[in-house]
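Shown here: the complex without one of its protein chains, the others still in place.
Per-chain numbering from 1; labels A and B assigned in written order.
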Amino acid sequence: MAWLSKSLNSSLGKKLLMAITGLFLVSFLIVHCGLNATIFLNDGGATFNAGAEFMAKNPIIRTMEIVLFGGLLLHILDGLRLWMDNKKKRPVAYAVVDGAANSKWYSRSMGLLGTLLLLFLIIHLKHFWYFSRLTDNLTEEHTLYHEMQAVFTSPVVVAIYVLGCISLGYHLLHGFQSAFQSLGWNHPKYTPTIKCIGAAYAIIIAALFAAMPIALHFNLIH
Amino acid sequence: MEGNLNLTLKIWRQKNAQTAGKFETYQVSGISEDMSFLEMIDVLNNRLIEEGDDPVAFDHDCREGICGMCSMYINGRPHGPNKGVTTCQLHMRSFSDGQTITIEPWRAEAFPVIKDLVVNRSAFDRIIAAGGFISVNTGNAQDANSLPIPKDNADDAFAAAACIGCGACVAACKNASAMLFTSAKISQLALLPQGQAERAKRAEAMVAQMDEEGFGACSNTGACEAECPKGISLENIARMNREYFSSVFTSK
Partner (left out) sequence: MTKLDAKIPEGSLAEKWTKYRSSVSLVNPANKRNLEVVIVGSGLAGASAAASLAELGYKVKVFCFQDSPRRAHSIAAQGGINAAKNYQNDGDSIFRLFYDTIKGGDYRSREANVHRLAEVSGNIIDQCVAQGVPFAREYGGLLSNRSFGGTQVQRTFYAAGQTGQQLLLGAYSALQRQVGMGNVELFTRHEMQDVVVVDGKARGIIARNLVTGELERHFGHAVLLCTGGYGNVFYLSTNAMGSNVTAAWKAHKKGAFFANPCYTQIHPTCIPVSGDHQSKLTLMSESLRNDGRIWVPKKKDDPRKANEIPEDERDYYLERRYPAFGNLVPRDIASRAAKERCDAGYGVGSSKMAVYLDFAAAIVRYGKAEANKRNIHHASDEEIQLMGKEVVKEKYGNLFDMYKQITGEDPYELPMRIYPAVHYTMGGLWVDYNLMTTVPGLYALGEANFSDHGANRLGASALMQGLADGYFVIPYTIGAYLASEIRTPAMSTDSEAFVNAEKAVKEQIEKLMSIRGTKSVDYFHKKLGLIMWNQCGMARNEEGLKMAIADIQALRKEFWSDVRIPGEANNLNPELEKAGRVADFLELGELMCKDALDRNESCGGHFREEYQTEDGEALRDDENYAYVAAWEFKGESQFELHKEELKFENIKIAQRSYK
């Protein structure tokens, strides 16, 4: 297996790892966002709660949760490693850099966006994952939906969530299509479509997620 | 006085690899719009020589955009403000009177500064030596037309082979990555039937050498492609990724 660790430690291997874990997280976000979006059904969170209950009890999902955390951790550690490695490759910085002339700012700021996301994620996990999995506070009277309503009463929290979603959107805007490139899937016929889907995905996911705290805060859904 | 451009130049000066460098500011006047950027530096250098100062050292040779030797980072961009152009083909009509121009050497761990704007790019030669060739000794070849190659493949191989090895891709990349350079050669040879025999080995060997030289990883920002004076495409990097992984996972 020496060949595998050697390959995964190459500059291309690190990117492969980034791409695979990234796309895995992308697929998780679809499930997560889809489930949460049921709050817009205006059924008082009934569907949402049922879904949450299923997710909490189903053994396959619980196992996947471990895989998810593993993937997330790999994505973070690999990103950190890439960032630290890459930083060393230009020991003397340029005095003037006209980055906007040749690339998008968010493509150059994946480390920064990722860090913001990580900070947001810690807050987010504390709010909901910790609450639902590691405490006994979740009851029939106080469902996860109720907890969401409670958390998003604070305008500061809503602002943090919206900012988190914006970071997520930009992170995905580059990350989605970049993952395909790292995997070597670049073809004149398909790449424009991939880029299009990636952009749509990033915008839809970020907008839907951001809409949740806003809607709950302003009581736009019941 | 041939023209009417007056410019302020901020140029990186560094005596040699061992000494620390710093920016010096120079004024040049009477620059003609028809001058190339390097001819403008010639004007400055001639004045510096007359004044008894050391002229600015910079790499250049063919001055027609093909040898890949010129390498100036001008106002935050490799080869300056125009697309698809090397420094030697950049002309002063792209600048305006009174402008300040900052000129730096390529900056990368793998491209150490030799003097002023001159850097050492021999890492590129070593990447090619690691596998950027087809092992065919002189005299071994069959008749050239015994091997038809679809025109599209030949054209794509040519587009990749157009790389001049100037290093603008490394200079532009925020990670000082050499993937555009390396992938262009891997692509050229992977697209041609002649390159098939060594295809897998080549990708692994060249990537390993590229990493050993101290170039960074790719963040897929596309800056290299945007700044490449020969328009080498990012598709080549994707192809290199494919070549590399298919080799890594399938070789014995």
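Quick note on the criterion: a residue touches a chain if its C-beta (ideal position, glycine included) is under 8 Å from a C-beta of that chain, and two chains touch if they have at least 3 such contacts.
The structure displayed is predicted, hence computed values, not measured ones.
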Missing chain -> touching shown chains B
Touching the hidden chain, out of B:22, B:151 or B:252, is B:151
Residues on subunit B facing the left-out chain by the touch rule are 2, 15-16, 32-36, 38-39, 42-43, 46, 48-50, 52-55, 57, 59-69, 82, 84-85, 89, 91, 93, 114-115, 118, 120-122, 124-126, 128-145, 147-151, 154-155, 157-158, 161-162, 164-165, 188-189, 192, 194-195
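Convention: only the chains that are shown with their structure count from here on.
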Between subunit A and subunit B, the Cα-mean centres are separated in Å by 36
In the complex, the residues of subunit B that touch subunit A are 10, 12, 23, 73, 75-77, 81, 102, 104, 107-110, 172, 174-177, 179, 207-208, 210-211, 214-223, 226-227, 234-235, 237-245, 248
In the complex, subunit A touches subunit B at residues 3, 7, 10-12, 14-16, 82, 85-86, 88-99, 101-104, 107-108, 110, 174, 177-178, 181-188
